[in-house]
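Questions regarding the structure given below will be posed in turn.
Showing just some of the chains, left in place.
Letters A and B mark the chains as written, and numbering starts fresh at 1 in each.
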Amino acid sequence: MPKPSLSWLLVLVPVSLVVDLATDQELATFLTAAGAIIPLAGLIGRGTDQLAMHAGPRVGGLLNATFGNVTELIISIFLITRGELDIVKASLVGSIIGNLLLVLGLSLLLGGLRHEEQSFSARSAAVHSSSMVLAVIGLVMPALFVLSAGKQGFAQREVVSVTVAAVLMALYVAALVFTLVTHEHLFRTPIQGERPEWSVRRALLVLLGATALVALESEILVGALEPALADLGLSKLFVGLIVVPVIGNAAEHSSAVAMALRNKVDVTLEIAIGSSTQIALFVAPVLVFISLAAGHPMDFVFDTFEVVAVGLSTLIVALISQDGRSNWLEGAQLVAAYAIMAISFFFVRTL
Amino acid sequence: MPKPSLSWLLVLVPVSLVVDLATDQELATFLTAAGAIIPLAGLIGRGTDQLAMHAGPRVGGLLNATFGNVTELIISIFLITRGELDIVKASLVGSIIGNLLLVLGLSLLLGGLRHEEQSFSARSAAVHSSSMVLAVIGLVMPALFVLSAGKQGFAQREVVSVTVAAVLMALYVAALVFTLVTHEHLFRTPIQGERPEWSVRRALLVLLGATALVALESEILVGALEPALADLGLSKLFVGLIVVPVIGNAAEHSSAVAMALRNKVDVTLEIAIGSSTQIALFVAPVLVFISLAAGHPMDFVFDTFEVVAVGLSTLIVALISQDGRSNWLEGAQLVAAYAIMAISFFFVRTL
C-alpha cells in the first residue's frame, strides 16, 4: 500500500477540536471534522492492512472483511443515536454507489489511460457481482413490501427488516467461507508476498488510536451537521448520499486508484466492489441490529430512489466486469453514471 | 431418475378421501389432499420420463415439455373454476421463483458441498435465460399498461392479455423447435443412454391414473382452501406464492437435488430452469385461454410484487449460470434470495 498523501490533513484533528470547543462556527466545525476523518480513515485502513500481512491471508482477509468500513460504521452509529436514520440509510447507499461507480470508475479510467487494457480475475468479480445482486434483492423486497402491503404496522416492518438483515449477514459469512476457506485457491491473494512495514504492536496501536479519534471526530461532525447543512443549503439526502461517503472513503479511494495505476486491478476491485458488498451485506445489517439495541430502530426499508440507484450501479458493474478486462472507456462510463446520479440526487428534497 | 422416496405419501390418497367425505375437518382435508398430490406429481413425472425414453429424444423432449407441469395446470384449472384467479396467478409466479431459486439453489448448494465445482452447458442455460427474460417482458408490459393507461376497459385488458399470451406460446414452440429440431446437436440429451424400466403400457397407465388422482385431489384441495386458510392464518397471496408451488414441485425438487448430487447439473438445470420457462411461456398462457373458455377470464396482468420477484430471480439466475460452472456459494445465494422473497410475501396482505 502506498503511503497516503492525505497524511498532512491530520493537522485538522487538533484544529477541529479547537474550532468545536472555542467557537460556535458550526460550518467550520463540520468542515474541519470532516477533513480530519479522511486521514484517520486512511490510518485505520493502513493499520488493518499491516495487521493482515502479519496474520496471513486467511485471518488477514477476515480482518479486512470486518474492519474495512469501520469509519462508516462509527459515523453511522453516532447518526443513529441522534435519530438521523434517513441520513444513515442514504450514506449506506451513497457508500455503495460511490465505491461501485466513482472509486472503481476513476481507477479504471486513470489505470486505463496508462495501460491499454487491464485484466483481472473474472471469477472474483463474478462472486462480488452475485453478492451485490443478492443485496439488491434484499433492498428491493422490503421496499416493495412497504409499497404493496395494505395495512402494515411498525412490528411487521421490523420483523421483515430484521429477518432480511439476518439473511444478508449469513450470506456475507458464506461468501467469506467460500473465498477464504473452501475455494481459497481460486482467488488470487494480492497482498501475499508483500512484507509488513509495521510491527504488530505498532499496527494495533495505530488502529486503536485512529479508531478512537474517528469516534471523537464523528461525534463532532454529527453534532454540527444540522446547522452546517442549513448554512450550505444542502439537503440531508444529498449529504448522506454524496458528502458522508466521500469523507469515509477518501483513503480507500486513493489506494484503489494507486493500485490501478500500478496495473493491479484485482486489488482495485477488491477495494471498490469488495467494500460495496461489505457495506450491503455486513455494515447495513449490523446497523439494523445496533439501532434496535440503541433504542432508535432503523428498518431496512430504503427509498425507491436509493434502491434503483444501487440496482443500476450493480447492473453496469456486473456487465463491465464479467469479461475480466477493463479499459479507460469503461471507467469513464462508471464515472458518468455516478455524475448522472449525483446531479439527480442534488435536486431531490424529500428529506 | 431415482425412485422418489416420497412414495409412502401415497397412503394419503385414500386418507384424504376419507377425511373429505367422512369429516368436516377442512384443515385436515386440505393438508392430506396437499400431501397426497406430492407423490402423485412424482408419479406423473416418472411416467412421463419413462414414456420419453421409449419415444426417443425428440418426441421425449416434446412429452416433457408438454406434461412437465401438468400438476400445476390441473390445480390451476380447479382454482379458475372457483374464480380464485389471484391465487392462480400467485401460484404461477411462486412456481417460477420456487424453481429458479429454491429448487435450483438447494441443488447447487448440496451438489456443490459434495463436488468442489460443477459444470454444465452454458449454451443451454443461455437459451433458458433469454426465454425467461422474454417472459419477464411479457409480465412487465401488461402490468405497466394497466398502471399507465388512463381509461382502459375490461376488453382492452383482455386483448392485451390474450395477445401477449399468444406471443409467449409462439416463442415456447420456437424454443422447442430450436432445441429439438434445428439445433438439436448443440444440446446434450442427458436421458440418452438410460434405458426405460417401465413398458410403454405401464408408463401410460401410471400417467393416466396419477393424472386422474391429481385431478381428484386438486378438487378436494381447492374446495377446502378458504376455510383452511382461515384456520392457518395465511394470506391467499402467501398460499399461492409459496404453499401451492411447494406441493406441485416437491417431486421435481427431489429429482433436481438427486441429479446435482450425482454431478449431473445439466439435468438439474433442465428440471429447474426448464420448468420455470415452461410455466412462464406455456402453462400461464394456456391458462389465459382455458380461463376464457371456462367463463372466468383471467388476464395476464400480474402484481408489481410478483413481476419484480420474477424479474430479480431471472436476473440472478442468468448471472450465475452464464459461465457454465456452479459452486455451493451460488446455491446458497439463490436460497437466500428465495428466503428474502418468502419473508416479504408472508406479511403482504393485499389479497
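Just so we're on the same page, contacts are C-beta pairs under 8 Å (C-beta built on N, C-alpha and C of every residue); 3 or more make two chains touch, one makes a residue touch a chain.
Predicted model only: the values in this text are computed from it and were never measured.
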Point to revise | Assembly size in copies, with 2 chains present | key: 3
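Convention: only the chains that are shown with their structure count from here on.
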Practice item. Would you mind pulling out the distance in Å between where the CA atoms of chain A average out and where those of chain B do? Key: 40
Exercise for review: Show which residues of chain B lie in contact with chain A when the two form their complex.
Suggested key: 116-117, 303-305, 308-309, 312, 315-316, 319-320, 322-323, 327-330, 332-333, 336-337, 339-341, 343-344, 347-350
Point to revise | Complex contact set, residues of chain A against chain B | key: 122-123, 126-127, 129-131, 133-134, 136-138, 140-142, 144-145, 147-152, 156, 159-160, 163-164, 167-168, 170-171, 174-175, 178, 182-183, 318, 322
